[in-house]
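Below: the structure, in structure tokens.
With one protein chain withheld, the remaining protein chains of the complex are depicted in position.
A, B and C are the chain letters, set down in written order, and residue numbers restart from 1 in every chain.
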């Protein structure tokens, strides 16, 4: 007999249960939306310090201006103004390996390095050694180190030190953030240049330290971006840019018919 | 010369501005994700009471079990496990007129009735009269009254009284919630039966009282549902149901080839 | 007992049936893809003339350059190059009421006018009278006549006469195309200016004459556009424009922080 176990929610004629609690009586008005999002994925309620780190991550990742994803959402609303869900979905679909992937990639990279190390280093020199090994292995595989470098914030991503301060204050400086900091210290000697630890990367490290599976990190980046995209769509409704973006791009197109 | 004005955010080499504030220095760790979502759409920071109502709405709408939308997200992850954004987008695409539409429809219905009334009634009898007119006009147009009735919570949706209590305590009981309550009082005499004010409807009324345009109400329902869908996708990653759902449905298919 | 009747297809260990035929033995190599698409929706095999009209419609609607939808697909591929399905879906999501809606709206408009007329006119004067009534009713309702006018092809959409010629030759000039032609004749006297019958509109009329429900017309426009979007995505893979479009748009953004 087929059945599908779920730990999320259920409803009867008189009550709605969410995560084992009464939605109306125990959650509404008592739990923030960020807290609920953490809980829905982790299946445990965050500690106050964990929640502060988690909400800071969502705030840090919510928007970054007229990104390809935000532009795609606006253009989609232009063509289908009756379907907010379609425009939002189109924006989220751009949140893939290249655009929102750093958070996930960085979490996975740190997590794999920690798994391979077995135990945790006991001092800063030990962390630096682990970081150096991880960077060298990544380079030997012909890959970039995720979370290092930023096209705009070349001298330092302002989100990074703030995230470390919040995590430290909240008692959430775990092995992923610690290893990521060590990468920040040791990479110049290995790579021959100093790159900033970027905001997407530090968010991945922070989420991994909260105990989330690397496979869910992109999901949280998407949740954060949903709020940013709603901001763009509301702005597009008030003051449409989509048609003008279309016109501007279309004007720059040069037709080069194929040979055959 | 084309330019696109935006009030959302911008970035320079050393700072990231969001909503006119320094993202790292003024928002991260100091603003909840729910607060930021309100702010991004409204372009103003919510008062504490408004924020409490807003987060309660998001919590109320986050999940409702194995809905068509949650099942579609899980099935999509089954086929494309590498693309969390695709599974999330598929789930959100089911958030249309029928499934997440009540929140928006109810906000629009109340908003239109208030716009047509011109001034606000001065007492409960006045609100009841306005409610009765709105119901009668809706019925005359052959349409249902949005926010009335629920397939499961036939004797009362548990979210509704809680939302009223939160809004009252927060000083956010505005005209939309007031009119919706009046609809609850007067509809039995007009329709000949008593229906509950449902949770999706009361959320629409509450969001409209927070000053949001009816066109954005579906957007907030989608934001809320994003958290719920991440919960389903995390559960699907831990304990896959998609293949079994597919098998169960497929087994029940009966082939009836067309005549020609 | 739940079961789901389907007329599309089924499979056993040794055969695959599609539309009541053996896929491998009777369809592959013997039916064109366009023919199969018609058949899958109509549940009947098209006559050769019908197929010729149908394929001409799909060809006519396949592409129209760097549309908002094509740009959104390219930008989505930029962010998520590993997910062709996501980029394609993003492009299709812009195919809504405004962008691909004319085909559907025109089919629905003509279909409603014919339904209201009851019988079919017996001569051109009768068709002109029916067309005039339909235009006047549409204007009285404050709506535009779908299929009339084009932002670029102001003196005539080149697709329209070709579609009429193909339909006439194929014996598929039914009531929808006939009424649409009458609208072309009578609208100048009513509207006070001469507008072209556009290509999207004539395609809607042609599909309606093939017997398709108006609710499926947008679906065929989307099928046609899928081929066009694949062309854009293949071009984007060979010669990426997405990052440059992003840079161009981003450069034109002017930040106007909100007051509060």
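The rule is simple: a contact is a pair of C-beta atoms (placed from the backbone, for glycine too) under 8 Å apart; a residue touches a chain by one contact, two chains touch by 3 or more.
Since this is a predicted model, take the numbers as computed values, not measurements.
Shown chains touched by the hidden one, complex as a whole: A, B, C.
The omitted chain makes contact with just one of the residues C:133, C:194 or C:213: C:213. Only one of A:44, A:143 or A:247 touches the chain withheld from this view, namely A:44. Annotation for subunit B: contacts to the undisplayed chain at residues 65-69, 71-72, 75-76, 78-83, 86-87, 89-90, 93-100, 242-243, 245-246, 248-250, 252-253.
One chain is missing from the display, and on subunit A it is touched by residues 2-7, 9-10, 17, 19-20, 43-45, 80, 82-83, 85-86, 89, 93, 249, 252-260. Mapped onto subunit C, contacts with the missing chain fall at residues 2, 4-16, 18, 22-25, 27-29, 31-34, 36-37, 40-41, 52, 55-56, 58-60, 62-66, 83-86, 88-90, 92-96, 100, 152-156, 158-159, 161-163, 165-166, 199, 213, 215-216, 218-220, 222-224, 226-228, 230-235, 237, 239, 241, 244-245, 247-248.
One rule holds for everything that comes next: only the chains that are shown with their structure count from here on.
Measuring from the averaged C-alpha position of subunit B to that of subunit C gives a distance of 32 Å. In terms of their C-alpha centroids, the spacing between subunit A and subunit B amounts to 24 Å.
For subunit A, the set of residues touching two or more other chains reads 65-66, 83, 86, 89-90, 93-96, 100, 245, 248.
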